[in-house]
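To start, I am sharing the structure in question, which I have written as structure tokens.
Note that this complex is displayed minus one protein chain, with the remaining chains in position.
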Amino acid sequence: MFSFQQWAAQIHSFLLEKTGTYTLLIECIIIGILAISLFAILGLVLVLMERKVAAHIQIRMGPNRVGPAGMLQTVADTLKLLMKEGLVPRLADKFLFNLAPFLVMMVAMMLLAPIAFARGVQIWDINIGVLYITAVSSVSVIGVMMAGWSSNNKFAMLGAMRSGAQIVSYELSAGFSILCIVVLSGSLQISDIIASQESGWWLFRGHIPVLIAFVIYIIAVTAETNRAPFDLAEAESELTAGFHTEYSGMRFALFFLAEYINIFIVCALGATLFLGGWMPLHIAHWDGFNHLMDWIPSSVWFMGKTFFLIFLIMWFRWTFPRLRVDQLLNLEWKYLLPIGLLNLLLVTWIAIKGWHF
Amino acid sequence: MYAETQIISSSENNPQLKEGQLVINVGPQHPATHGVLHLVITLEGETIVKIEPHLGYIHRSIEKMSESLSYRQFIYVTSRMDYLSAHINNLGCALCVEKGMQIEVPARAQAIRIIMSELTRIASHELWIGAMAMDLGAMTPFFYTFRERETINDIMEQTCGARLTMNYMVPGGVMYDLHPEFVTRVRAFITQFKDKVTELEDLVTNNIIFRNRTEGIGILSKEDAISFGCTGPVARASGVDGDIRKRFPYTGYEQLDFEQCLHQAGDSFARYIVRIREMYQSIRIIEQLIDQIPEGDFQAKTKAVIKLPKGEFYTRVETARGELGVYIISEGGTTPYRIKYRSPGFSNLSALDHMARGSKIGDLMATMGTLDLVIPDIDR
Amino acid sequence: MTKEEMITWILGIEPAATTDDTGEWLVVQVPVDKWKNFAACIHKGPPALDFLFCLTAVDWKTHLCVVYHLRSSRTDETMVVKVQLDRDKPQIDTVCDIWRTAEFHEREAFEMFGITFHQHPDLRKLILPDDFNGYPMRKDFEDPVNMIKL
Partner (left out) sequence: MFIKEYIKEVYQGVSSLLKGMKKTGYYFFHPSEIITQQYPDNRHELKLPERFRGEVVMAHDDNNEHACTGCTACELACPNGTIKIITKMDLTPEGKKKKALDTFIYHLELCTMCNLCIEACPTNAIQMAQTFEHSVYDRNKLTKKLNQPNSKIREGVE
């Protein structure tokens, strides 16, 4: 069976043999390079995917000129953005203006650490993995606010303020949905959560409350990543481009990339929590079926689930109109939060009684 | 005589602004203004305190231009005013010239004119629905409505020779006869339209986000609609029965059976619904005519050089946006002495400030979107 | 209401007005100083001419003429009111407190013909640039750069 785990072990022993004490350092560098290249590839793939999904929903063909079936379109776009001049407005706060895209990007990179990509492929299996993700992802709002404030542009400023209100409120709902799974699996560690889904994914085992938690999670993370229909921070028909109005060239590309990386991470987390991460589809006591499912590599399972969720979020984006600011907050505080709280109680009750499958 | 316009200002350098207020410029380059409309908006947080339109970015002074063009030539310029209902603009001008010349238009030409006008109206409303949904953040309906609009454009292209600025109307009738395939293609379009327009129900009309964004937003009362001179769907959504086709019928609308779509709510959703229902009425009008277009001439015989008698002539037609008035003052020569186009968008725009005050910026997009502003129509 | 009835109604309001019923619609000429009062009366009605659907000005070379097209929103009475102005110093009272649509139309007439509308709340240029000189819709307007004579 194909597995990254063996490779990793082989490389590790090889390095240990050759370099001895520097192994850790070299491994860190390798991981860093891998993470950055994963970022680049993910960015390219996700942008292309978004454009293709949008095109097909909108009865168009999407990019189809650069490369076979338009596959290299995003590469060309990236090259264009690299060559573009990065303008800084005259009265902008230059330090913060330049820092903001990197901050947003760094947050996205840090979030990558506890994600389990396949069986045994995880950068850092921290024992508070879920907490770490919720904590770090809130830092990205600082980058957005920084960008909006330092641009010295009223549209950017309005967008940043909206984004602040939005992300801070929707983190609550996302947190409650995550807590549901934490309660069920009894651990904050990503590997433990995945292991707890050995006999079936939580989405199927947890009755309706987990289903509700999943829906709330998807809505909340759509809002957290500033995606339509919650893209108020960059509502183009109202605020032109919102917080990144004044950004151009590579700085803009970093924002753009960070948005897609964030989507990937929240979807990966959603897949891990609700759909078992890299865990193949297992049904308790069906050993033959489970064995068959194990033949599909775990990385394929993980990527498949994550991209399914990403597709779902893209589908939202190209279907719905945008909400208004007060409606957005109403949705959170009047609907999602009360439902989420009640739901958490239900899930806890289920977990205590052991009613889940 | 007048105070200098301050385009960009904040509370620091503008003593008129109160603490906490800020001024933003929506336009002339802004995704929501569909053209080069420039709105200077005073905000308090997200709430709109005042809207001040600045016009004229594409003012071509069509009125002045028309003073030097002959009565045959000036018609084509009006296609460039409200380019989405170019046919109806042309029709208004042709009717005004015919009124001055006192010529009778053949029955066939009249039927063709009505069918073309109604097709134009459907095309315009289709575009509007797409563009308005896009203003509210839903990108996809735009493409679905454009698919239907494209069919109309193709029909227009086949018969009139152009897709947008047709210049199909001439004084005394239409420029050429219908294309042989016209009738079958229009029938096919009607089937397609009835099939596909229901998609909008799922995507836009019943969508809870759309409903929340438009219901109760940008309310224009009946009294205000009259006072601001609003016409067209904007006025009808407020309950003003001002459909020119019904109240002051022209070119044979009086023989047709159709309803004037009225709504009493006066909010953005009412304007949306009125336009949707109007498309169905347009289809109804086309259905009545398409099978019995009278035979005969498509153009009345006119002299090569048209001279209007001395006097004043005013005609009004119902474009997709409202009442277009063409006011020609003739001194008896080959060119008009003065032409005034009473454009619907200009009056409708003046109500924007009243409608949007006190609402959020997001609501402004819903209000402005449902006014269906076409900027060349406002600027002329 | 027939044209004859309207004429008697109008002359009852404003004896100085002259009427002309040869055209499609009744045309009333009102002296400029009586206009504001007259406008308020015809707006009140009956028949309430509450819909000002066209406001424009015409340059007759000897004088300027402001033309108001009015109709009732309930009934079909339509009336054209013309007010003659002095060409060198055109001044008239605003009617935008009676028909609010007049606000924009008067601003347009102001910049295109140079007519001053007294008590207009915001009489600034609407369409033309702020530093534009001259009144382009007047017959004697010449712009050697942008106007192309065919």
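Observations
By letter and in written order, the chains are A, B and C; residue numbering begins at 1 in each of them.
Basically, contacts are C-beta pairs under 8 Å (C-beta built on N, C-alpha and C of every residue); 3 or more make two chains touch, one makes a residue touch a chain.
This structure is a prediction, so every number in the text was calculated from the model and none was measured.
Per the touch definition above, the residue from B:61, B:89, B:120 or B:140 contacting the chain not shown is B:140. Among B:160, B:270 or B:356, the one in contact with the hidden chain is B:160.
Among B:69, B:217, B:317 or B:352, only B:69 touches the chain that is left out of the view.
Taking the complete complex into account, residues 69-70, 72-74, 76-77, 140, 147, 150, 157-162, 165, 167, 170, 175-176, 179, 199, 202-203, 206-209, 304 of chain B touch the chain not shown. Within the complete assembly, residues 53, 56-61, 64, 315-316, 318-320, 335, 339 of chain A touch the chain that is not shown.
The working rule: only the chains that are shown with their structure count from here on.
Taken as a contact graph, with one node per protein chain and an edge wherever two chains touch, the assembly forms an open path, each chain linked only to its neighbours along a line.
Farthest from chain B in terms of Cα centroid separation is A. With each centre defined as the average position of its C-alpha atoms, the distance from chain A to chain B rounds to 45 Å. Chain B and chain C have CA centres that are 24 Å apart. Note: centroid distance chain A to chain C, computed from Cα atoms, is 63 Å.
Shared interface positions of chain C, defined as residues touching 2 or more other chains, are absent. For chain B, residues touching at least two other chains: there are none. Chain contact summary for the complex, chain C toward chain B: residues 23-25, 50-54, 56, 58-59, 67, 69, 73, 76, 80, 99-101, 103-105, 108, 116, 123-130, 136-137, 149-150. Those residues of chain A whose C-beta lies close enough to touch chain B in the complex are 54, 57-60, 154-155, 158, 228-229, 231-232, 235-240, 318-327.
Chain B makes touch with chain A in their complex at residues 22, 24, 30-32, 46, 133-140, 142-144, 147, 203-204, 207, 209-210, 212-213, 360-365.
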